[in-house]
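One protein chain omitted, others in place.
In this document, chain identifiers A and B correspond to the written order of the chains, with residue numbering beginning at 1 in each.
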Amino acid sequence: MRILLTTIFCSLISFPALAEIDFDELKGQVVYVDFWASWCGPCKASFPWMNKMHRVYHDKGLTIIAINLDQEPELARNFIAEMDPEFRIEFDPSGKLAEEFKVDTMPTSFLIDRSGKARFKHKGFHDEKGREYQHEIQVLLKESL
Amino acid sequence: MQLINKKLSFSASLALATSTLLGANTQVNAEEGWQADSAVLIYNENNGRVSAIEPAVNLRRTYEDESSINLRVVYDALTGASPNGAASASVAQTFTSASGSAAQTANAQAMTSSSGGTSRQVTPSPNVNTIVTHSYDDDEGEGHSTTYTIAPGDTPLDPSFEDSRTTVSLGWTKPLEDNYTVNLGGSYSTEGDFTSFSVNGAVAKDFNQKSTTLSAGLNLEFDTVTPNGGLPDPLTSYATHNTIGESDSKNVVDTIIGLTQVINRRWITQFNISLSQSSGHHSDPYKILTVADQGNLITDPENAGNYLYLFESRPDSRQKLSLYWQNKFAIMNNNVLDLSYRYMTDDWGVNSHTVDATFHWQLSDSFYLEPHARYYEQTAADFYTPFLSLGDDVVINSGAITALVDYASSDPRLGAFSANTYGLKMGFPLSDTRELSLSVETYQQQDKNIRKEVAAGSHLDGQSQFAELSANWVQLGYSVRW
Partner (left out) sequence: MNKKKITISILALSALMLNGCSTVKPWERDLLAKPQMALDSDPLKTAFDDHIYFSKEASSGGRGFGGGGCGCN
């Protein structure tokens, strides 16, 4: 049954509904918004780190939203199947959200505090910066609304 | 140790050192890890000319900071026969390559006879009508002379062509702050009579969210040639074989500036300007030119019983300018059209155009085809000539040979010709990290030289003045990442 549904889903050759993120609804959470694509090497390196952050800080109020910018749905699907993200994935193939956020490199991520204000922007992803980013998350989580 | 006529080897190392090292360090989305590429080239020329087999291995290690180190080792084994520069004639011609011992003077005659040790007949190679005699001159225990006879109407090819060469190259790439990337590398190549050493460096900077890249590179090369039999005195008698030393050198400075621009989601273009300055010894020590009187071969005044041939001579310096433009177009999701054009001009009088087109056709995740076509044409060097004319290019007064020209070469590489290449590459990605490929190509030159007139009925009348090369090659490749 699951295979059948997957097949039907895949045969539609389209993305799931375009990302509509209600940031108002997310107030009170620390939100990590990440723009990624399957063809981006550093994005692949960032997923295990984001999984780790999700596991450690989700209960403490961290919401990770990884917005996919692939143009070919199958490539995004394969990437997701391989990297097995535990956090929320949204799709933005037209790049509308990326445009709004003024994404200027791949990947780009934003750390939004509990009041809804964007406090940190990460251009690209480097393994050695992981600790620094983690510290930023901790700082924002400690802040009250 | 058999004498080897190294046509290919002489400046072939340059190609490997410059054209590849600068490219070897480019990487597209390099992920941390290792990549090993191995390939073998099997090359064959028609009409019994050169054959080569060339295995190569490239190992790259990319680090977390996106810097990488690259090691490449290439081994070259060549055999076969190669044009010695003499003109094909309606009479048989006999040539004797210099022995491996010390410089020869008036005793040149002795070279053609089997002095000292044993001599043996070698069976003629299938497509070349030659009879090769090896005579061993073991006075110094090194080398021996090779005599071969070319049948009337055949292009004179030296059949004792055999060589092996090893090249090792090392490169390092590192991305720096502010969107800079730096490359450094070096290369060393060695074979029997030729060694080459080079160092290179390059810098690139990205602009406009990495859609524009400006780059600049420098390559310095130091070559030493130590020909078997010594360095021949240019434009003097082949049979006499006067030498002017044991070895000589050549230095090359190559500079390149480039601009890469992503035009849109489907189109990337690159434009490069390269300047090359080469100083030192350029003449091929094994190449000669026929001297003809109204088209008839003449006797060497210094060596009765031999026809007169002179060693070639090329200038001490060469400046080249190349303009290169490449475009890649993404067609649908996975196909690519690659179109490039190169214009080259140098101060030897050679101008060339190269047009290259490749289409990458991704038929499935595990199979692709790449048909390929290339068109090339070049004009002849100013001093290129199929043979020397007595009276115009060379005069003989009372047995003394005087060249009236400063430079002369009949090396087909410097002649006027066009060439077509057609090929097909088949790629078999076995997984995300492994790929097998097979490529076959065929190459054919067409003579575009102005015919040098000779008297009717003379030895050179009706003879070919340019040996059009046709060759085929196969490349097998295997890559693995981990």
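As a convention for this text, contacts are C-beta pairs under 8 Å (C-beta built on N, C-alpha and C of every residue); 3 or more make two chains touch, one makes a residue touch a chain.
Just so we're clear, the structure is a prediction, and the values are computed from it rather than from any experiment.
Q: Touch partners of the unshown chain, restricted to the chains that are shown, please.
A: Result for the missing chain's touching partners among shown chains: A, B.
Q: Taking the full complex into account, find the residue in A:V33, A:V103 or A:L140 that is in contact with the omitted chain.
A: A:V103
Q: Considering the complete complex, identify which of B:S68, B:S322 or B:S389 is in touch with the unshown chain.
A: Answer from the full complex: B:S322 touches the omitted chain.
Q: Which listed residue, B:A330, B:A357, B:A373 or B:V480, touches the chain dropped from view?
A: Of all options in B:A330, B:A357, B:A373 or B:V480, contact with the hidden chain holds for B:A330.
Q: In the complete complex, the non-displayed chain touches which residues of subunit A?
A: Interface residues of subunit A facing the absent chain: 35, 37, 39-43, 69-72, 75, 95, 98-99, 103-108, 123-126.
Q: For subunit B, which residues touch the unseen chain?
A: 8, 11-12, 14-16, 18-20, 22-29, 37-39, 41, 43, 54, 56, 58, 66, 72, 74, 181, 183, 202, 204, 206, 208-213, 215, 217, 254, 256, 258-266, 268-274, 276, 320, 322-326, 328, 330, 333-336, 342-344, 346, 348, 350-352, 354, 360, 362, 368, 376, 378, 381, 412-414, 419, 425, 437, 439, 441, 443, 445, 469, 471, 473, 475, 477
We take it that only the chains that are shown with their structure count from here on.
Q: Which whole number of Å gives the spacing of the CA centres of subunit A and subunit B?
A: Computed from C-alpha means, the inter-chain centre distance equals 53 Å.
Q: Report the residues of subunit B in contact with subunit A in the complex, numbered from low to high.
A: Against subunit A, subunit B makes touches at 29-32, 64-65, 209-210, 333.
Q: In the complex of these two chains, what residues of subunit A are touching subunit B?
A: Within the complex, subunit A contacts subunit B at residues 39-41, 44-45, 72, 104-105, 126-128.
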